[in-house]
Structure formats: C-alpha cells, structure tokens
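The block underneath contains the structure these notes are about, expressed in structure tokens.
Note that one protein chain is taken out, while the other chains of the complex remain in position.
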Amino acid sequence: MNKPAEVVIVGAGIVGAACALELSAEGLRVLVIDESLTSAGSTGAAMGHIVVMDDSEAQFAITRYSQILWDDMRDQFPTSVEFDPCGTLWVAADEEEMREVRRKFDYYRERGVSAEILDSQQVRDAEPHLRAPLAGGLRVPGDSVVYPPCAAEFLLQKARALGARVIRAQPVAAIGKGVARLADGTVFAAGFIVNAAGQSAPKLSPGINIKPRKGHLVITDRYPNFLHHQVVELGYLKSAHSLTSDSVAFNVQPRKTGQILIGSSRQYDAENSAVDESILARMLQRAFEYMPDLSFLSAIRVWTGFRPATPDKLPLIGPSPQDPSVLVAAGHEGLGITTSLATAKLICAQILGQRPAIPIQPYLPSRQIAAEAHV
Amino acid sequence: MDSVKHLRFDVAVVGAGPAGIAAALAAADSGRTIGLIDDNPTAGGQIWRGAYNSARPSASSIWFDRLNKSAVQIVRGARVFHAAAGELAAESDDSVIQISYGKLILATGARELFLPFPGWTLPNVMGAGGLQAFVKSGLEISGKRIVIAGTGPLLLAVAAYARKCGAKVIGICEQTTRPKMARFGLKMMLIPDKAAEALRFAYDLRSIPHWTDCWPVAAFGNRRLESVRISRQGQTSEIACDYLACGFHLIPNVELPRTCGCRLRESFVAVDEYQQTSVPGIFCAGEPTGIGGLELALVEGEIAGYAATNWEDRAKHLFAKRARHQKVVRILQDAFPLRPELKNLARPDTLVCRCEDVPHERLCEHASWRAAKLHARCGMGPCQGRICAPAAEFLFGWQIDSVRPPLFPVRCSSLVALSSHSAPRN
Partner (left out) sequence: MSESISVRVNGKIVSVHAGSPVAVAVLASGATCRVSVTGQHRSPLCGMGTCFECRVAINGEPQRRSCQVLCEANMEIETNG
C-alpha cells in the first residue's frame, strides 16, 4: 500500500522531472502527474540548448548554476540523452555586435565562465559553413546540448528508482490547499504541490502571468561534421528581448545524429500550433544569411512549440501568491531545459526550508503581483 | 536560391498512376486545362512502371497513347510537399512549382506494408510491387531465383511477370489459409473480367509452387540476401534465393488528402458517389479510397475526372462498372486478413525503423507511437514513418498521429519558396 505523497508535482516535462528527482533524492515521497502519455508540452518541442545567458544578473545566476549542475551529471547520461558539450558560438555580423562580444567576454571572465573571442577568420575556422565576412564571435565552450524528451525521461526514471510515483494521461483540474484534484475527481493530498505545468500553469494557479510564445524548428537529414557548435547570432538577444513583435533569429544546433536543428522564431498572440509558412520562410532566410549552405540541406520535419514566457523574462520559482502550499515552477521561456536543474534545487530548498544556493528573490511569483500593483 | 515556377490548371491531378491518368483524360474531354503531376520521371505509377517508353505493347499502351495525344500537361519529377486552399507546392530537382487549381483530384496510390522479420533489411529483400517496378524499368532478373511472400493477388501478378522475364520463381508463400484462398479463387471466377484473369494466372503460374499458411520467418545472408527460412503449415524450411519479394497488403497514401483536410473513413479517404471528398472541389480516386486494384482505380479515376469537370452524366454512366469492380475490395479484405502469427516474427533486435535503425525491443518500452517517436526516434528519419508506422500500427496497435509538414523531405530552400506568393487566385 503506497504511503501518501509528501509532494505532488503537476507536469512531467523537464522542470517537473527535475523537481521529482531532486525531491526524491532528498528523501521526500513524490507523486508526479502529467496530462499526457509523453512529452506533449514545451519539452517535447524544445531545442535542448544548455546555455549561460547574461541578460540580467538573475538570468546569469540561474543559467550558470544550472549549467554546472548539468555538467556534474554528464557521466550518468545514457546515449539517448545525447549530451554533447559542443559549446556555443555567438556570431557577430558587424562592429556593433563585436562590442557586444567583448562585453560578454568581460562579463563572463569576471564571473569565472570560460569564453574566447574569435576574429573574422577564427570564427570561420570554427564553423566553415559560416559565410564571409563576419566580424567575429564569442565561443563559450562550457555550453552544451541535450535531447530534451530523453533527458526528462532519464530524470524521471532516476526519480522513480528513488521511490517517486508517476501517473500519466491524467489531467489535473485544480490544485490548492494541500490538494490536487484530477479531472476525473480523484484527489491527492500533499503538504506541497509543485505547479510545473508549463503552458497550463496559469490555469492551475490563476494570477500568474505566463503567455505562450510560439517558435518554429526545422530538422534536417544527417550531415555529419556540417556543424560543430550551437551557433547563435547576437541579434538573437534582440529577438528574445522584444515583448510584442514577431521576430526571427539565426540559431542552429548540431545533433549527435548529424542532423541539424534550425531555429528560431518568436511570435506572440499566435496560439494555434499550425506551421506558419511566412515566419518559417523568414526564419530560414535569416539562417541562410549566416550559413548559405543550409539551403541545400534536406528538411525532414518542421514543427512548432510554445515557450511559456513571463513579462520580465525570468521564471517563476516559489510560492503561489494565493496559496503558500503551492510552489510554482514555470515560465522559463526559452531557457527551460537549461534552468530546469537549478529550478529543482531552488524548489527543494524552499520546501525544506534550506538556504538556496543563489538568491531566490528575482524568481518569486509574488513579484508579478507587486509589478502589477505599481501599474 | 531555387527558382519558383507558377502553373495554373482548371483541374490538377496528383499521381500519374492508372487512376490519375484515367482522371486526367476524362477531365481533358471537357476542353479545360488539366495538369497531371507526379514525382517520378515518367508516368505510370507503380503498376505501369516503365511502360510509358516501352516498345512492347501492353494493357497500358492504350492509355499512354491517349495521354500522349491529349492536351494534358504532365508535370514530371515534381513532388508535392505542401497544400493550401486552391494551391499545391511541389519540389523538382531545380525548382519549386506553385500549382494553383480550380479542382483537385488526388490519385496518390498506395505503398506496401512491410512486416519486420529477422533479416528483412538485407539487400535484395524488396517489396513485391517494388521488385516488379524495378524489373519493369530495366532490372535484369533472368536466371535469378526469387521467392515471393506475403498475401493477396499481387503476389501472383509479380510471380507471373517475373517468370516471363526469365526468373526462376521458386515459390509463392501466401499467409492466408487454404480455405480462404480457395474461396477467393471461387469468388473471382464469378466475376466475368476476373474469371479470365484468374485462368490466365493459373496458366502463367503453372508448376510454380503456391503455398498457403506460409510466411517468411527469417532472411539470411552476408552482405546481401542468400536464403530465406519459411514456415509452412507448422514446418520450417530454408530456400536459397537471390531476391525475396514481400507484399503484405497496401497502405493507402492518404498523407496529401489529410493535409488538404479530407476526412477519412477507416483509414481510407471518404468519398461520395462522384469521388468527391469531404472538401468541396477535391476528389480522390484509386487506392487511397480503398484497395481494389487496377480496374477499380481506372473507373474511379474516370468518374472523378468527369465529376470534376461537371460532367455528372458521364460519371453516372460508370457507376455500375465501378460497383462491379468494388466487389473486389470486399473479397480481398475477406480473403487476406493478416494472421496474428505475423506479429511475432520480429525478434527483440529486429529493426522496425530502418531510417534510424530502431529495434523492436526499444519500441516495446513505449505505450504510444508518439512516445516511440520522441524517445526511440522511430519514424524520425527521412521516410517520415511511411515504412515503420504501418508496421508499428500492426505490431502494437498504435494509432499513428497526424502528418507533419513537409509532406516529403525537401530542400530547406524550398520551404522558403512556399511563402513567396503566388499566382493570383480567381
């Protein structure tokens, strides 16, 4: 007879899976509930780039913390997780972007993140399919790539081995006051409920502000040795910054299979998952501008996914403003895979009343209420 | 960057096999502009492969003659990868072709169902229709030893043809039971056109062993096929051979119809008596509406062609002929259901997905097609699951999810050409 869970986690995507493992490892009895049979949310669509970002101190802190956690686990991953420490190559198209390269380099150096400035020739040596001339780039060797559905599954399996239970294909209708209620009426009581429901998080915790940001991805046939790093244009940051308009940015990734993943696009107010030919074309044209040879590669599949985005681009990790027994772990925008492990640590610290490894303030959901109060 | 060609037809027909050719010719009678689009370099589909250029007269000659003399514009080597209202996009070797149409007739045919068994990935294990198509387009098989396995009358047709081309057909392994096979034979004898065909087969196949309750258990060979082990009424035996041609039913190519929004009924495209699908202005003929063979495909194509050009009278005239040939659909279904033993041929290490080399045991770990795709990569290769998804459906009962674009792998540049619009619509 199963003892009742101490923590119920809603959502078995990368964040829910990471939380399940962390909490189980601390000896807590965990129950994970997911509405689908398999990665139906952002985790199933995601690129899987593990990347340090420096939009803000808070973003840097959580991405850096999490990247180290991924690295620490690397020897445990089975091949299906496709962990690849390929590093990121940020490419600069002009002198303005090269200034950004130098800024990033200094920023990372001050904080102990290894990085290397590349000039025009070196950046093409690093990635021969990049067009000439580019101004240069920044290589960040500590970044890596994983295959998200298998990564999430791996974390979940480890959690199961430590006693976690997983229920699939059961939508959760409501959470709160120490209870999670399934759509079919079944009720689970627990001291804590973690809302890691991704896109559905606001449905379960009304009042949190998460909006879907649609993205497109293209995957090609196998072209081994075509690409060596995850290559991203510095203009990506402008794309990720914009809060309102549709945008595309050059962002390509080598998979261990030799397939190339081509992104990226961002659209607000696009809630249907159908492929949008027009923004797909823009995205590919942007990619061809940096890497013309991509145009000849065979595209096997195109799909869309939704990033759960918050207005200040930081995730929500902490008690729901309405109910302290509910901990929100959602709203990671395009950094869900990267920051999943750190999110799990922060959630665990909060549940156990321990001191979190990085300051938790910037990620608390209550900040959204405060922000709205000032409007 | 690719060039983009724009074509416009009153009626566009996709698929230049028998159904598509019949549809295009019927539609051409109206004097409207007709386009016949096919991804192969020549018209004919699978069954009339190679006949287009052949000097040898055959049943298809009359049709190709008419096609040559007609005003139908054949668009060869063009693979349709995208559909939107009133428009298709096709990729050829050097360009993207935007095709706008008033009416659309889908005659996309069918492909073979492949059932995994140990050794099925060896070179020279082929589809029955596949081997036939290669022979028709020039593969020499004179003196080669061939085993033909699977189910249904296609095996007989392939065996007869292979023998005519000088191959040594060692035997036909039919998985259905002897009583079912006998009943099938009797029923076909009762249909006038089929009776003659059946007698011709019996003659063409004289002295070629035809074994019922028989199926391949494993294929062996070093770099290519060298022998096949078959199970025959409980006993196994090994046959040395050069080719193994497998034909276990046909899977209708419904991907393009689905992308166009056509509703399916029991995995086939649902059509009314005029071969119109659930989408007004889009028609479907041939195997995608039900596996029924050549004659049915031809008459369905004709009906669709007349219906698409508002010639309902002519279409109506063909209803009785179609009804006669439709009987075959039912007879085939009853006679050749796949037996459960075929689900147990695959060993744990037998590959199910050939593009990604995913073995059976990895699929067993998952509860759905989607999970198998995401976690085991089954169906994530260039064939987009066309080969492995029907096998997985047969083996595990999984419902296969919707078609994702593009319909076929295309150059990345072709995806860009998609949105650079397009001829003005009327």
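Should a chain be cited, it is by its letter among A and B, assigned in written order, with residues numbered from 1 in that chain.
Convention: a residue touches a chain if its C-beta (ideal position, glycine included) is under 8 Å from a C-beta of that chain, and two chains touch if they have at least 3 such contacts.
All figures in this text were calculated on a predicted structure; none of them were measured in a lab.
Determine which one of B:S137, B:Q326 or B:T350 touches the chain that has been left out.
In the full complex, the listed residue that touches the missing chain is B:S137.
Quick one: which of B:L7, B:A198, B:C383 or B:L418 touches the chain that's been left out?
Reading the full complex, the residue touching the unseen chain is B:C383.
Using the document's definition of touch, tell me which of A:K203, A:R222 or A:R367 contacts the absent chain.
Going through A:K203, A:R222 or A:R367 one by one, A:R222 is the residue touching the chain not shown.
Hey, which chain A residues sit against the chain that's not shown?
Those residues of chain A that touch the unshown chain are 221-222, 257, 298.
Pick out the residues on chain B that sit against the missing chain.
Chain B touches the missing chain through residues 39-42, 46, 49-50, 53-55, 77, 79, 111-112, 114, 121, 123-127, 129-134, 137-140, 223-224, 354-357, 381-383, 386-387.
The rule is short, and it goes like this: only the chains that are shown with their structure count from here on.
Which stretch or stretches of chain B touch chain A in the complex?
So the residues of chain B in touch with chain A come to 1, 82, 84, 356, 366-368, 370-371, 374-375, 377, 380-382, 384, 404-406, 409-420.
Name, in rising order, each residue of chain A that touches chain B in their complex.
Within the complex, chain A touches chain B at residues 37-40, 44, 80, 149-150, 153, 218, 220-221, 257, 262, 275, 277-278, 280-281, 284-285, 287-288, 294-303.
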